[in-house]
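I have a structure I would like to understand better, so I am pasting it below and will then ask my questions one at a time.
One protein chain omitted, others in place.
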Amino acid sequence: MLQQLFSPSVQHTLDLIGIFVFAISGALLAVRKNFDVFGIAVLAEVTALGGGLFRDLVIGAVPPAAFTDLGYFLTPLLAALLVFFLHPQVERIQAGVNVFDAAGLGLFCVSGTIKAYEYGLGLTASAALGLATAVGGGVLRDVLANEVPSLLRWDRDLYAVPAIVGASMVAVCISRDALTPLTSGIAVVAAFVLRLLAMRCHWRAPRAWNRRSTVREEDPSKATA
Amino acid sequence: MLQQLFSPSVQHTLDLIGIFVFAISGALLAVRKNFDVFGIAVLAEVTALGGGLFRDLVIGAVPPAAFTDLGYFLTPLLAALLVFFLHPQVERIQAGVNVFDAAGLGLFCVSGTIKAYEYGLGLTASAALGLATAVGGGVLRDVLANEVPSLLRWDRDLYAVPAIVGASMVAVCISRDALTPLTSGIAVVAAFVLRLLAMRCHWRAPRAWNRRSTVREEDPSKATA
Partner (left out) sequence: MLQQLFSPSVQHTLDLIGIFVFAISGALLAVRKNFDVFGIAVLAEVTALGGGLFRDLVIGAVPPAAFTDLGYFLTPLLAALLVFFLHPQVERIQAGVNVFDAAGLGLFCVSGTIKAYEYGLGLTASAALGLATAVGGGVLRDVLANEVPSLLRWDRDLYAVPAIVGASMVAVCISRDALTPLTSGIAVVAAFVLRLLAMRCHWRAPRAWNRRSTVREEDPSKATA
């Protein structure tokens, strides 16, 4: 369906751009965690392809696109190489990377939702899987780096909401039979702009009401030390 | 098969109860880890649906039930909302939550084993997958929260053993062609009661014999800092 929305080559180029910028974010985290060159490559691959891989496993699209399209596999390696040699410069343009990452978020939540719907999922499930496509790679990246996923942390700017908005707009368009290149493009842009605004204005999501937990924070690292 | 054991609506209600109480435990951990409202929702979903999702991927039942049944998807969100607004009260009734969690453990290890067997797995593999269904969500919850899975830790009351017992009872019943609503109900109750007893009596599993390791405890967090 998306293939009819955009021409295949346009769609493929958009995918590769999203993969590339996600891979940059994975590789940069690997550099900060002091990983070696293989760790950088692995984290780049996982961040870029993890979300789509999960989606493809869930909808039964095996082998997943990550393993059938050579460009999908090689693009993260290119990003890893770039970060390996140029990481101070890449970090300096972190703001630029964040913009691209926001673009990747917008693209993936929309394309993930459409692909899930094409494989027969319901509208709500498709939107949920579109969200998982967009944020899954970043969660895997953080798990492998042994960090609390930044998706879950309250002290990070909104990341899930823009993807939820984009995926929901697609679902609404599908339900009204109004999915066109224009409307899906609007959904991408909406998610993209919302994420940019969240970063600029430091929008954050609320934590649980009246949080003054009576149960002390658990610290298993001490318990098992 | 289980559909013939219980009426579909009874089975569905039991499933939703199990999903709900597992989601509560995920949402409570998210509150303790200071996650925001989306982190609470994600951890509730993952805890409630992760085990069944893994089972469905392994047996090739795609798309998994978690993405085809809207009730499965919405129930954890309801639990997350409840915890978000009422978490001090939910914590106060932690004992009650633990009882429900034990019920979920019993239900899931039995239904997971039966579903795996229906999809053609052997008896031992079915029981193993039933165990994975029951405990998988909790393991994913702890991994995402960047904690050592409580399933693995020696300083937690027995959790795996009740599920192993329940799953094994189902496997034995199947092998003797004696799986009826009664026998599978007994398996659920056996796992449930064993888990309650383990919590009440603080039963714990032994650690490795003669543990006085000659290899010092590794602490990679320091090595990579």
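Each chain carries a letter (A and B) given by its place in the written order, and its residues are counted from 1.
Methods note: a contact is a pair of C-beta atoms (placed from the backbone, for glycine too) under 8 Å apart; a residue touches a chain by one contact, two chains touch by 3 or more.
Everything numeric in this text was worked out from a predicted model, so none of it was measured.
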{"item": "Touching the absent chain when the full complex is considered, from A:Leu57, A:Leu78, A:Val99 or A:Val193", "value": "A:Leu57"}
{"item": "Those residues of subunit B which, in the complete complex, touch the missing chain", "value": "33-34, 57-60, 119-122, 124-125, 128-129, 139, 143, 146-149, 151-154, 160-161, 204-215, 217-218, 220-221, 223-225"}
{"item": "Residue ranges of subunit A at the interface with the undisplayed chain", "value": "30-40, 42-43, 53, 57, 60, 62-64, 67-68, 70, 73, 83-85, 87-88, 91-92, 94, 143-148, 150, 153, 155, 217, 219-221, 224"}
